[in-house]
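Sharing a structure here in structure tokens format.
Yeah, one chain of the complex is gone here, protein chain that is, but the others are all in their spots.
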Amino acid sequence: MKTIAQRTPGFAGADLANLLNEAAILTAKNDKKKISMAELIESIEKVMLGPERKSHVLSEKEKKITAYHEAGHALVAHLLPHADPVHKVSIISRGRVAGYTMKLPSEDKHLRSLSEFLDELAVLLAGHVTEKEIFKEVTTGASNDLKEATKLARRLVTEYGMSELLGPRTFGEREELIFLGKEIHERRDYSEKIAEIIDQEISNLINGAKKTAKNLLTKNRSLLEKITNELLVKETLEREEFEALFKNSKN
Amino acid sequence: MKTIAQRTPGFAGADLANLLNEAAILTAKNDKKKISMAELIESIEKVMLGPERKSHVLSEKEKKITAYHEAGHALVAHLLPHADPVHKVSIISRGRVAGYTMKLPSEDKHLRSLSEFLDELAVLLAGHVTEKEIFKEVTTGASNDLKEATKLARRLVTEYGMSELLGPRTFGEREELIFLGKEIHERRDYSEKIAEIIDQEISNLINGAKKTAKNLLTKNRSLLEKITNELLVKETLEREEFEALFKNSKN
Amino acid sequence: MKTIAQRTPGFAGADLANLLNEAAILTAKNDKKKISMAELIESIEKVMLGPERKSHVLSEKEKKITAYHEAGHALVAHLLPHADPVHKVSIISRGRVAGYTMKLPSEDKHLRSLSEFLDELAVLLAGHVTEKEIFKEVTTGASNDLKEATKLARRLVTEYGMSELLGPRTFGEREELIFLGKEIHERRDYSEKIAEIIDQEISNLINGAKKTAKNLLTKNRSLLEKITNELLVKETLEREEFEALFKNSKN
Amino acid sequence: MKTIAQRTPGFAGADLANLLNEAAILTAKNDKKKISMAELIESIEKVMLGPERKSHVLSEKEKKITAYHEAGHALVAHLLPHADPVHKVSIISRGRVAGYTMKLPSEDKHLRSLSEFLDELAVLLAGHVTEKEIFKEVTTGASNDLKEATKLARRLVTEYGMSELLGPRTFGEREELIFLGKEIHERRDYSEKIAEIIDQEISNLINGAKKTAKNLLTKNRSLLEKITNELLVKETLEREEFEALFKNSKN
Amino acid sequence: MKTIAQRTPGFAGADLANLLNEAAILTAKNDKKKISMAELIESIEKVMLGPERKSHVLSEKEKKITAYHEAGHALVAHLLPHADPVHKVSIISRGRVAGYTMKLPSEDKHLRSLSEFLDELAVLLAGHVTEKEIFKEVTTGASNDLKEATKLARRLVTEYGMSELLGPRTFGEREELIFLGKEIHERRDYSEKIAEIIDQEISNLINGAKKTAKNLLTKNRSLLEKITNELLVKETLEREEFEALFKNSKN
Partner (left out) sequence: MKTIAQRTPGFAGADLANLLNEAAILTAKNDKKKISMAELIESIEKVMLGPERKSHVLSEKEKKITAYHEAGHALVAHLLPHADPVHKVSIISRGRVAGYTMKLPSEDKHLRSLSEFLDELAVLLAGHVTEKEIFKEVTTGASNDLKEATKLARRLVTEYGMSELLGPRTFGEREELIFLGKEIHERRDYSEKIAEIIDQEISNLINGAKKTAKNLLTKNRSLLEKITNELLVKETLEREEFEALFKNSKN
């Protein structure tokens, strides 16, 4: 029961109902009579990331890039003190993603601090940084990470008052207008000059996070290679398998 | 009767009807036959802040941050001459907030002065400033305060003519357009140059309020600790309990 | 009959019908059989400003601020040659206003001149200026005056060609689009540079009017006190009572 | 028949039908059996300017301002070689206007030249300029002239390629979108820099026209007074009466 | 048959059906039983330019301006190597135009080159340039040419990558949104700086074309006069008549 609780942070009643429904369907498919832990865990991933795409076969080169990319995310997440712990790393495609690193907070959080956000930014950029370090160029595989990182950096600056330069105030009117199924996010209520400073602050946050990720990846290159190789062999590393790699490396 | 009147400033007939309705439901739930003061006060808070969220359990760390944050608001509100008096401080989650400090004006007000607004700004920023002082960084818990403070500062400058620099005029056409359930707030009818000055004036007001809060909190650090500790023990301080802390401290 | 005509400038047939209707209702309420002048005058005010709000009780401090504020409007209106004469000054709340000064032009006007507008601007700012002079800070009570003054100053500059700097032309396309009950006022058809000059010209007009009001109020401080005191005692001054204060002061 | 043709330039079949209808109604009102020339001419004015407003009584001062204003329009129109000839000058209110000067082209025009437009601009500004010369300040009576002049100047620059500085090209996409009964006029398809030059060119055209009008009015001051006086006496001058004033003045 | 094919470039099946329909109606009106070439050619013009407007009588002055204007278009079109050949020149009003010069490409074109566009721009500006040369000022008659020329120049720069300065890329998202019968053309997706360069490039293209037209018209002034005179006499010149003027002039 604790495993399920840990892997479903922020799940509301309806989400849990949906989850059990998926698990029941899966159990029926597997010709079982009782929902077991295996079906539950499989269903959690399906609900969060979309179904596994067996047909979506990556080339050898793509598999290698994806393995390094995910290993980068996982390694940086493991090393940074305020990042959520890694629950699973995988290079099996799910939904639209080539691979994924599942990080789950060790407890439900109601308050998030700047330290946590900075570590999260570094984790988000780690895939991009790893690709650049290893292959000397980046692919489209990082574009979703970059989008998430930019969004998060923008919120730190415009919603949470975490920019020293701009001070403890907010910028932009957030609107949640549902207009023919479309959400429009922000109405600019500041001058062009402020818009420039916001851009600058977002870039500073992104560049700082990139540097953090790069330093960690350079100093722990052999760990990166180890995780990548393990991923290429096993395709999926559960939390215990992943953490074991670190214990071994200290021997 | 006076207690209810004091705690429901600005309540119109419909609000009072709604309040009595909530109290009646609560009384029925409690298997009582007559609405007592306890149900009335419980209902006032429910109508103003949303229902108590027992399931929304904060971690120890979060509870500590929330206690300091609310103690900061309450202390600054108590110390500033034009701020509304504190009626209750609590770290029990209600609706979307982790904790709350309920301030109520001692009488219905029809005119608000700049002094009152400046004190209100300082009270709004006090939570943020306290977190920074105590924990050296801020959390997302202050974001709603920052949004309210920014909105208020903007109104001082653009609606109430309280900026010396911009003079006794208004800026922007306020619109109350209800368009598919959406309120659009302001139409810019001034130049980019004015937009920059408005931004500057808002920042000046915010920074001034931050400084006011910071000075008070530094000078009254032991009181801050006292309120925080009391809050961590009792979770909720009613007005009398809160004010008693100050009397004792003078002994 | 002349009194009614003077107090209802610009009233169309429908407005007069509405007025008589209100007076009839009031007469019935008062258990009278014929509409008297008292009901007619009461109804004129109700139609123009909204109903009296007996329950809307101001505090002593608010009453004093309101009295000075209205006395300021009335005094400046009385002293400026092109301002409409004062018909009534009151600190009884009506509709949304804490107090009001009713000025009516001595005849129906079809052409308005710059001199008249400049005096009107000074009258509009007089409440704000008085508050600042007497209490050293302003309240929200002046915000509607400031909005009206800004609107008027904008029209002088953009619609009436009364700015020497911008010359005899208009700026902005006025639109009277009724879109889901909403009027959108102006479409900008000029450059940012012109927008800056318009802002500058509006501020110049406002600042000039402020200076005019301030000078008059400073030179006639004892008259201001006299009107204020009379207002605090009687709450409402009809035209004759108001003008009597000036005759006496010359004795 | 020729008189009617001259006074109804640009009238389409439907307009003429409407005109005859009005004349028939008027004839019936006057208890006549046949439509005479008097009813036809009265109807032309009603269709073009709105009905006479007998109740809309101007004050003596307003009548004087209006007489000078219209005399200014008429005098400049008479003196400029490319302006349309004056058919009637009147200080009887019609529709929304306090007075009017009816100018009709001597023939239907399909091509308009820059010279004609420049003269038209000067005629449009003549009322404003006259008010300023005679009364040292302007009234709101000129605001519609200023709006028309600005619109015309804008078209010269943005639609007709008549600005030497901007050259033979057009600016802005004209749209004739009927959106809930609303016409939106121009979509900006040029840079801010061009917007500034357009503003400058419009101002140059307006200022040039103002100068033209001012020179003519100064040099022909006695004629201006003569027309004004005649207008104050007769209220309306038909073409022959108006032109007679010039013949006499040469005697 | 070849004449019809040449005069209907780009006609789709539906256009040809429409054309034949018009010709059939015209044949019936003329009390003929078979559609002859005369009706077909008349119909082609009606479909392309709108019906002849016999009632739309131009003044002598306007006829002269129109003759020079059209002669200018036709002459420049004839002289420029990449312009489409002139099929007809006319000063009989059709639809909204005072006169017209019908140019038809000698073959269906699928690719258009910069040379062709530059010549087309010069032909479009030739009417404007001729008016200015002959009458020292321009009329509104050229406004549609200027609008077309501006549109074309904009496309060269923003859609066809033909500006050396801006290089082989496109600017603006073209949209073909049909919104309540309205087409909105371009969404700006570039900076203000680029907007300025686009304006500059369009102006350069327009000014270059103006110079080209001016040079040709100055050097061939006697030919211009010859065509104009012929037009004033015959009102319409068919291709053969038009080209004959050049052969003769070489004799």
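For clarity, chains are labelled A, B, C, D and E in written order, and residue numbers in each chain start from 1.
The criterion applied here is as follows: a residue touches a chain if its C-beta (ideal position, glycine included) is under 8 Å from a C-beta of that chain, and two chains touch if they have at least 3 such contacts.
Everything quoted here is computed from the prediction, not taken from an experiment.
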- Chain not shown, its touching partners among those shown: A, E
- Note on the structure: Of the candidates A:Val76, A:Ile206 or A:Leu224, the residue in contact with the absent chain is A:Ile206
- Item | Touch residues of chain E, complete complex, unshown partner | 107-115, 159-162, 166-171, 173, 175, 177-179, 187, 189-194
- Mind listing the chain A residues that contact the chain we can't see here? 56-59, 62, 65-66, 93, 98, 125, 128-129, 135, 137-143, 146-147, 149-150, 153-154, 180-182, 184-186, 192, 195-196, 198-199, 202-203, 206-207, 210
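Quick note on the criterion: only the chains that are shown with their structure count from here on.
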- Ignoring chain C, split the rest of the assembly into groups that are still joined by touch. A, B | D, E
- Note on the structure: Chain centre (avg CA) closest to assembly CA average -> C
- Message: Distance between chain B and chain C based on Cα centroids, please, to the nearest Å.
- Response: 35
- Let me have the rounded angstrom distance from the C-alpha centre of chain B over to the C-alpha centre of chain E, please. 70
- Two or more partner chains touched - positions in chain C: 192
- Message: If every chain is a node and each touching pair gets an edge, what shape is that graph: line, ring, star, complete or other?
- Response: line
- Item | Chains touching one another, given as label pairs in label order | A-B, B-C, C-D, D-E
